[in-house]
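So that we are looking at the same thing, I have put the structure below in structure tokens.
With one protein chain withheld, the remaining protein chains of the complex are depicted in position.
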Amino acid sequence: MSAEGMSAAAPLIAARDLVLDFHVKSAFGAAHGLRALDDVSLDVRPGEIVGLVGESGSGKTTLGKAILGAHRPGAGRILYRGTDIAALDGAGRRPFRREMQMVFQDPLSSFNPRFTIASSLALPLRLHRICPEDAIPATVAALLQRVGLRPEHAARYPHELSGGQLQRIAIARAISVTPSLIVADEAVSKLDVSVRAQVLNLLNRMNRETGVSLIFITHDLGVARFLCHRIAVMYFGRIVEIGPTAEIFANPRHPYTRSLLDARHGGSGHVATDADETALSIVDPARACNYAARCARRAPECLTARPRLDFDAAGHAAACFAPLPPASGESVT
Amino acid sequence: MRGRLAAALANKLALFGGLITSLVALGVLAGPWLSPYSPTDADFLALLAPPSPAHPLGTDSFGRDVLTRILYGARVSFAVSVSGVLAAALIGTAAGLGAAWLGGLWSAIVMRVCDLLFSFPSFVLALFMMVVLGYGVANIAVAIALIYIPIFARLSRNMALLVRDEPYVQAAILIGQPTRSILMREILPNIAAPLFVQIALGVAFGIVIEAGLSFLGMGVQPPAPSLGAIMADGREYFSRAPWVLTLTGLAVSLALLGLNLLSDGIRDVMDPKLRAKL
Amino acid sequence: MTHHLVSRRLMMQLTGGAAGASILPFGGARAQAQTLRAGIAGFGVINTLDPMKASLIPEYYIMYGVFNALLKFNSKMEIVGDLAESYKTIDDKTLELKLRRGVKFQDGGDFTADDVKFSIERVADEKNASPNRSKVTPISEVKIIDPHTVRIMTKDPYGPLLNYLTNTRTGTQIVSRAAVTSMGQEAFARRPVGTGRYMVKDWKANEGVELTGFAGAFEGAPRFMSVNCPLIAEESSGMTAILGNQIDLTSTAPFADVPTLEKRTDIRVLKQAGLNTRYIALNNKRAPFDDVHFRRAVSMAFDRDVLVKAVLFGEGVASPSILPPAHWLDGALAANPAVKFDPAAARAEFAKSKYKAGQEGVMLVWGSNWWRRFGEIFVGQVNQVLGVKLTIQAMDFNAALARTRAGDYDAMVMGWLGLVDPDEYIGEMLGSKGFRNIHHYASEKMDGLLARARTEIDPKKRTAIYREAETLALEEMPVLPCFTSNVHNLIRSNLTGFEQFAYANFGDQFGNMKPG
Amino acid sequence: MSAAAPLLEVSNLCATFAGAGREVRAVRGASFTIEVGQTLGLIGESGSGKTVTGLAILRLLPAHASVSADRIAYRGENLAAMSDDEFRRLRGVELGMIFQDPAGSFNPAKRIGWHLREAIRRRGGEVERWEAEAGDMLREVGIRMPQRVLGAYPHQLSGGMLQRALIAMVFLLRPALIIADEPTTNLDNLVERQILALIRAHQAKVGAAILFVTHDLGIAGALCDRIAVMYAGEIVEIGPAAAVLERPLHPYAQGLLATSRSLERADAELHELPGEPGGVPPEQGCAFAPRCIHVMAACRERHPAMTEVEPGHGARCLLHER
Partner (left out) sequence: MGAFASGLTRTAQRFGGVVLIALLGAAAVFFALRAGQGDPALAALGDQATPEAVAAFRARWRLDDPLALQFGRWLAGAATGDFGASMVIASGEPIAQLIASRLPNTLFIGAYALALAISISLTAGVVAALRHGRFVDGAATSAAVLGISMPDFWLSYVLIYALALGLGLFPSYGFTAPSASFAGALYSGFLPALAIAAPMAAAFTRMLRTALLETLHRDHVRVARSLGHGERFVFVHHVFRNALIPYVTVIGLQVRYLLGGTVVVERIFGVNGLGSLMVDAAFARDYPLVQACALVFLVCVLIVNFAVDLVCAQLDPRRA
């Protein structure tokens, strides 16, 4: 599937200009608002796997949860097949619940410790009347088999299973209601190296077999490259670069993307620290590039205007006034 | 090495607590069948008789068998305490879950009311309620409930807030589970252990409250026996018949000991991760 | 951070060795060897120290020592002069009293006949609503002959008059007109001024009273110039306190502990048959006690000796009638079957009533533990014998009394202590206008007898009339007489000088007490 | 103390936890040496015993753990023979440790400055000058405004800042051997790289040796001179970093590398290691046997010994035993 082919299809989910603030206690003063999503737009097409990449605190999990309705955005729309679901909650959301599922980072705490796997898997089946009551045990067994586990695992309690097994069951739970979108939030980062591949392969297979779309949230670019069709790089509440996976890797435009890629290869980048930002005087942070403080390529306008995401023909966009020249020759290992 | 000893000790203590509580519970439930005597019929030929084979714990100032009185009195004390604490658990937990789930104004109201109830010295609140409602068994239960409602409300709210952010609850929400089912199925079972601990402790303290009120003469009214009423009576005749106060006091301590050890036991078996967070 | 416990030895040094003896429930600062610590046990509150207003025995315990009356009882229970040097009957309706000269009030004022007139008239004044008003209503005039002579004139011959002028629960204790007028009644009730050997130094309503000796008292300065009278709500606590040497004297003792206490050497138990009556008050106007047969049945359905044994632990006697035995001037009343425990007779009488087995009724109880026991044992026996369902309800004394006055009660444990005249007992309790008649009992025949008794001066004739009244009372059974209890005082053995009277005296003896 | 003695020598280290009714053998006979200035990578999955190994060397395991070893020697001196108090004097100044969770590594009730000052005091440095010295060290680990960090409480700082401060604290004591227990696992990639660079720079500057515990093959390859691979409490392969990463001997190491390579290549299907990690190792035979694609009948019966296949590079596998 090529990026061009994808762009033709109508988006399954289209987030438009999302803004979301959290109220947090800051380090050195009274409480203030933290803008977790700052005017974010993102399309996910049917069958597509979109990677959300960025450091912790960049807003990637918030974006995923906002799309699922776990956070309510302060402004903006979330269109599901054209219907705005951003403002819906409670009963209004319920019809869309089944369509969108989530896989969490910590497999163990994804399951109610008081219930067996069978019971946890049966609940969504029953809730959404996926199959008749008497067919539930068989359906549960089939689901387990589908994710490479044995039916007898159904009788176990969560703490009796390993992280990899539980994560596969979490995927089984997600796909059991035949959703059209799964948000996977750092779904492999807590897993041991040796089982990480099992879960990644499974997600990939599910995507191929069911056509379910995935929003795959990760800080690991290598994992994103394996799984995702497109990658959106986030930095402090904004998407700074988005494009087809191969493009991003071959042709990063945004300096931040570039430093992320560098880091994978053992380069240390320049030593920038958390405290840097205070060294700069930015009059209005909302009207400046939020990466300006750490950017080696900073230009004066970076401090006074906000760069836009402009897509090129390949569907690649970077929010930067001074983007890196294309095809810098950086090899992709 | 040391750790193992402590673990074994803790286990044994919890086991011991369960054993005592079962014994006490047996006495409370089977009391009427365990004793040949009536708890209220006086025998004026045997006033304040010391312990003997016929009356293992002696008789009280009415010539009533102290053991029988304790067995029946424990029934009353336990009934008052258990009903008060259970009512508090129900109301408090419902209010606390509501506060955690609905937040906002409801949470503010619930928490302020809890702060208020919580700021009364416990026995002062009980005493005050006796003045407002009058003396009597049911009113003691109400007082005990009022003392414990804020504890359950706060505990369940704080726990529910912790559990609410657990991925499995998030998953339940996302999967479209109705709110009631989320509260009952996902949250309640996972905050139940500390609630049970609190119930056990609450029943123990409820007995102390009941006994204290009856001791002052504001609680269970004669001739109905209650542990506090028996002790209050025994105190009057202590110099002549020390066994009434002493043995009843020991019985109270035994019941409390059992409940305390039991609550320790529940605490030990409950999820240590959850305990660390509390 | 760490709080170090002070060792006992250090504590003893700090408190100067007197610590053990100086722990007083209040105002312990003035605790010295000269302080007498006289605990009022079994009572938690004193409402007033004005004799005109007083109604509770603990109030009188204090006032006995602060005031004198015109007359008093001697150790043979004969009436002798107190503030009156002598008295004589001028005629059936006139009593003349010669007053002691040179008597000073505690504020330095002189005691004169005017104070007598004032003291009696304020009790009689309807506005003052004195509980003892009925005792002085027959008095038509208090006439001052000269500053040291008064005549008390009554409309009719008044039999109880002498008794009602003694320093007992009469309210006729002599107060200083000047003090009352200048202080006002409320202030006077807090810091009363009398002629007694003790002045009130400090009074905290439900803690106790501190007294200080009145050097100018006509009876002489007391040996103990300082007395602390803590109120100790529980009788058993009073016992604990005297055993632990926190007090020297108590007003009562727990009945059950008397035998044990009598064996001790550090404590002496003073006891004698008391002037008191304990009975069950019945509401004669309401079911089920509106039926005379039911009342009589109940009276025969419980064993008074059991009450004596289980309530008083033997410290008293069963009482066949309302008057305490001490008032039977001509020997005990013949045993009346109506107050004898007889289950068969009780059931037979019950059958004559309009009520049946299973009949319900509520018994109010109040006060300290033994009153509750009284009610419990009574109810238990009656229920057993008659198969009725009487129950107990405990409440505060004031609340219970309020209900009896409103007529909203069935039965209640009741009793009077320290009354000295039959009129105070039977007259007040059974007279249709009697202030102690909470039974809503009204009988013309009884009223007639009582009125006659009141105007009879001859003691023998008076006794005969009361005898008749008592027989009538046993017939109609408006209340159920139960027993008379002994009165007790506990005193530490190193003290002497306390003489006990049957009517339960207390404060009047402080001035006579001394170590040794 | 002979000049030839390695900085740290560990032989047959075992650590056992007494649990509820059963024993967990977390480390089962680990042996390795670290030379002065050298970096040894200890690789393994969670529960493989790599962290316990580090803690056992420093005697930091909780009371219910029992530790035994044929020999643990620091600069040729037998550590096992030392009393707790003697050993304590070595901690920090000779043998330092950087922990995984920087947030939990600081006393939440004390400011960062307090921690650093106490570290300087512990080393015996000039406490009067502590602020200058701590500030310099913070600057060295990439904190530009040290004064603010010194005055901050731990909860007021981000994970990356805390890890820098923690590293500064350890560095202030100037230990000759640093046990770094997954110091970057909870951090973002960029910060991770910076921190690794810091550690490397410091190592170059003072010549400290490092025992680097990690589950990340990439980091181990970039940082370490030698690598030991742990599985179920045992070191199953040990050798020069390049050799282990290029020619892994043990099937487990081979599997890990294959997975990692297929991810690097972005294969359509990643190479999978079958089965689940963890679990109780079997009483006899090879612990990896249940997941091994080369498993033989003998693997389930005989416990393989460490066999040196090429100089300095050995594995615990029957395939290599002769």
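Which chain is which? They are A, B, C and D, in the order written, and residues in each are numbered from 1.
Keep this in mind: contacts are C-beta pairs under 8 Å (C-beta built on N, C-alpha and C of every residue); 3 or more make two chains touch, one makes a residue touch a chain.
All values derive from a computational prediction rather than experimental measurement.
Engineer: In the full complex, which of D:90, D:150 or D:196 touches the chain missing from this view?
Structural biologist: Residue touching the absent chain, from the options given: D:90.
Engineer: Of D:106, D:212 or D:288, which sits in contact with the chain we cannot see?
Structural biologist: Touching the chain that is not displayed is residue D:106.
Engineer: Out of B:75, B:185 or B:235, which residue would touch the omitted chain in the full complex?
Structural biologist: Spelled out, the listed residue whose C-beta touches the missing chain is B:235.
Engineer: Looking at the full complex, which residue from C:146, C:262, C:360 or C:396 touches the chain that isn't shown here?
Structural biologist: Spelled out, the listed residue whose C-beta touches the missing chain is C:396.
Engineer: If the hidden chain were put back, which of B:15, B:90, B:116 or B:184 would touch it?
Structural biologist: B:116
Engineer: Of the residues listed, D:122, D:200, D:247 or D:302, which one is in contact with the missing chain?
Structural biologist: D:122
Engineer: Suppose we count only contacts with the excluded chain; which residues of chain D make the list?
Structural biologist: Against the left-out chain, chain D lists 55, 58, 60, 62-63, 88-93, 96-97, 99, 101, 104-110, 118-119, 122, 153, 155, 166, 169-170, 173.
Engineer: Applying the definition given at the start, please give the residues of chain B touching the unseen chain.
Structural biologist: Output for chain B: 1-6, 9, 13, 112-113, 115-116, 118-128, 130-134, 204-205, 207-208, 211-212, 215-218, 231, 235, 238, 242, 245, 249, 252-254, 256-257, 260-261, 264, 276.
Engineer: If the hidden chain were put back, which residues of chain C would touch it?
Structural biologist: Residues in contact with the chain left out: 1-6, 8, 11, 14-15, 19-20, 22-29, 31, 44-45, 47-48, 55, 129, 131, 186, 204-207, 230, 232-234, 237, 240-241, 243-247, 396-399, 401-402, 405-406.
Here, only the chains that are shown with their structure count from here on.
Engineer: When contacts are scored as defined above, which chain pair ends up with more C-beta pairs, A-D or B-C?
Structural biologist: A-D
Engineer: Measuring centre to centre with CA averages, how many angstrom lie between chain A and chain D?
Structural biologist: 32
Engineer: Could you put a whole-Å number on the gap between the CA centroids of chain B and chain C?
Structural biologist: Their C-alpha centroids are separated by 44 Å.
Engineer: Cα centroid separation between chain B and chain D, in whole Å?
Structural biologist: The mean C-alpha positions of chain B and chain D differ by 51 Å.
Engineer: Please name which positions on chain A make contact with chain B in the complex.
Structural biologist: 68-70, 90, 93-94, 97-98, 100-102, 104-106, 109-114, 120, 123-124, 127-128, 170, 173, 177
Engineer: Quick one: which bits of chain D touch chain A in the complex? Just the residue numbers, please.
Structural biologist: Touching chain A from chain D are residues 45-46, 142-145, 148-149, 152, 156-161, 164, 188-194, 196-197, 215-218, 222, 252, 255-256, 259-260, 262-264, 266-267, 269-273, 276-279, 291.
Engineer: Within the complex, which stretch of chain C touches chain B?
Structural biologist: Residues of chain C touching chain B: 234-236, 239, 243, 254, 256-257, 259-261, 306, 309-310, 313, 365, 369-370, 372-373, 376-377, 379-380, 384, 392-395.
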